[in-house]
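For this depiction, one protein chain was excluded, whereas all remaining protein chains were kept in their positions.
Going in written order, the chains are labelled A and B, and every chain counts its residues from 1.
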Amino acid sequence: MDLILVAVISLGVIGLISAVILFVASKKFAVYEDPRIAQVAEVLPQANCGGCGFPGCNGFASACVKAADAGSLEGKLCPAGGTPTMEKIAAILGMEAVASEPKIAVVRCNGSCENRPRTAVYDGAKSCAIAHTTSGGETACAFGCLGCGDCVEACKFDAIHMNPETGLPEVDEEKCTACGACAKACPRRIIEIRPKGKNSRRMVVMCVNKDKGAIANKACKVSCIGCGKCVKVCPFEAITLENNLAYIDPAKCKSCRKCEPECPKGAIHAVNFPPRKPKVEAPADTTPKAAPAPKAEAVKAPEAPKAEA
Amino acid sequence: MKTFRIGGVHPAENKLSAGKAIETLALPKQAVFPLSQHIGAPATAIVKKGDVVKVGTKIAEAGGFVSAAIFSSVSGKVNKVDSIIDASGYRKPAIFIDVDGDEWEETIDRSTTLVKECNLKPEEIVAKIKDAGVVGMGGACFPTHVKLSPPPGCKAECVIINAVECEPYLTADHRLMLEKADEILVGVSILMKAVNVTKGYIGIENNKPDAIKLMTEKAAQYSNIEIVPLKVKYPQGGEKQLIDAVIARQVPAPPAIPINVGAVVQNVGTAYAVYEAVQKNKPLFERVVTVTGKSVKNPSNFLTRMGTPMSQLIEAAGGLPEDTGKVIGGGPMMGKALLNTEVPICKGSSGVLLMNDKEAARAAESPCIRCAKCVSVCPMGLEPFLLATLSAKKDWERVEKEDVMSCIECGSCQFTCPSHRYLLDYIRLGKGTVGGIIRARNAKK
Partner (left out) sequence: MANKLIVSLSPHVHSGDSVQKNMYGVIIALLPALLVSFYMFGLGAVVVTLTSVAACVFFEWAITKFILKREACTICDGSAALTGLLLAFNLPSNLPLWIIIIGALFAIGVGKMTFGGLGCNPFNPALVGRIFLLISFPVQMTSWPTVQQWTAYTDAETGATPLALMKMAVNGDTTALSQLPDTMSLFLGNNPGCIGEVSALALLLGLAYMLWKKIISWHIPVSILATVFVFAGLLNLIDPVAYASPLAHLFTGGLMLGAIFMATDYVTSPMTHKGMIIYGVAIGFLTVVIRNFGAYPEGMSFAIFIMNAFTPLINTYCKPKRFGEVKK
């Protein structure tokens, strides 16, 4: 009996002393963390994609809390979660959500095997970054997609895949969160994070070639040759021409689609628009992003720019 | 026999054109001069369309201290200032000149008499070298006048001439030594005078016994120039390896440079260019180029004007074989595979190497078996297998910690890898990325 009593008492005392030490330690060495950070982190996707520009989701959460204390959530956006997530965060922090447009990754190159004849063979490690340092690439276009799939590897959401037929990456619009990892991975900066547009409809120049017209024209059937026709036709001054390359400013573009038929090389794509009036032959729907550009236009293309150049 | 102490490989030498005397190549119809033919800032064009130039006319001004001027190698009219795909595989700005006759600038001494005496002061020599647009002719194309101007606190102790030509196939330097021995030795004396040293070494690998013999005989007439025969081992022509082989000093890891151990290293072709620039007032506009390859009909050494398209050299050597799979500017270990044969000869073009389909294709990669052969051949004492793996995993912090910046990209690791792994592809990626990170960090400071 004594034995049991001694055991119980001694263990009890040890437990008590430990408890006191633990209590003191937890008070004395406590690191204060704003409880809101944990709350905010909870509604984040926790993919740690880094698309927000902060080190992981927890980094973003603490940045949001800090920003809320400073007065505004402006400029903070979780690209993966989008507006719904930002609204939740705003609610937690008692702020007003700053509306942000949903965005998406856009591959601005249409130089498929068919459009862009191969002029050389790259033989080396399967990495765009390495192929980019080796030479201008397998085609005469030193700006276009290299097709080794660095963007596919970079995507944490399984939203971008190589199409073996075209040799180009394709973005899965459902899955893409516009985190920008692919855009960062692309050594040629072909992928752009653009506003998704109303009803996911948007106008894009599907080319990043900055060579002079004649050279760009020779390199690829669907390259931008910098002729400037689209700039002239745009009623909203949304298109600029720089370094022989047209660019549609998504903030100014009103999706009127006037530029699309004007492009002699079919480099301007209207994405996700319903097909134009029935006189256009069945829209080339083989690829999700294939433009419903009139075929006649594309065939004529090679001649038109020669006059320009 | 002396050689460097760490690593090294011995690729098949294949010096097919060693017995062929240097021939002068005919003038091209059009010469093209890319504006960045050297390490550093690109040159700035000072001619425009329609300008008439002579042989030796300056057509582009140095774009900064680490840069070099470019001179026309032909006489004629500037056709355009446009762009051309150069050895990098990208389109770069270049001057196009239509050739018309062969009229030289009057200041150039075209006689072949040897001018031994040089009474210029060191600064004057360096200025003259700079004004002639001389760069390292071994392939790296580092502006020579920069190397001859030691940074404050450093004192040159000796000049080492790189006549190793450790790249397989290439024989341009070998032939130059056999045919222009005296000029080279005068050039070496001038270089020694320019950096104010009394000791000059010329390192030659012993697969060129005729050159060693001739140079040793001739060097007796010049004071303080010693010929150092070296054991054949790649990459002995690497600056750091050569210093280790000749004077047994090792340059510490970057950012240290050879001058930190008192050595100024110059290529033998550069020594010849220096002689011509200082003694003959002739700017750098022509060089010896080896055209070679197992499938080439007549492997040859051509004295070529800069700006000549490589296709013309290949034609002169017997034409482009049907089964050509790769055209390489430079040697097989460090040369660049070219996108087409219209790439012009530049200051650093030491050779044109043709490979057929079978030679050119790389074998498929197989898993690393950790045989450690790459570690034992690395001349810089690195672990290539580790650097390549870390680079592939994009762990840049560790890549930097494993001293990737010391890599000289000699290719010994990939050459020797039994699994045919693309080690250097990945290491280059790592080195490039880490280099960028370091520059960004320094810029912040």
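The definition used in the following text is that a contact is a pair of C-beta atoms (placed from the backbone, for glycine too) under 8 Å apart; a residue touches a chain by one contact, two chains touch by 3 or more.
Please read all numbers here as calculations on a predicted model, not as lab measurements.
The omitted chain makes contact with just one of the residues B:K2, B:K116, B:K199 or B:K336: B:K336. Contact with the chain that does not appear here is found for just one residue of B:Q30, B:T44, B:N298 or B:S419, B:S419. Check B:M1, B:L114 or B:I369 against the missing chain and you find that the one touching it is B:I369.
Annotation: of A:S112, A:T134 or A:N244, A:T134 touches the absent chain (contact as defined above). Contact between chain B and the unshown chain involves residues 6, 9, 11-12, 89, 168, 240, 244, 250-253, 256, 320, 322-328, 330, 332-340, 353, 355, 357, 359-363, 366-373, 375-376, 378-383, 385, 403, 406, 409, 411, 414-420, 422, 424-425, 428.
Interface residues of chain A with the unshown chain, by the touch rule above, are 118-124, 130, 133-135, 138.
Methods note: only the chains that are shown with their structure count from here on.
Separation between the centroids of chain A and chain B, computed from CA atoms only, is 42 Å.
Contact residues on chain B toward chain A in their complex (touch as defined above): 85, 88-91, 337, 339-340, 360-362, 392, 422, 425-426, 428-429, 432-433.
Contact residues of chain A toward chain B in the complex are 119-120, 123-125, 127, 129-130, 133-137, 142, 211, 215.
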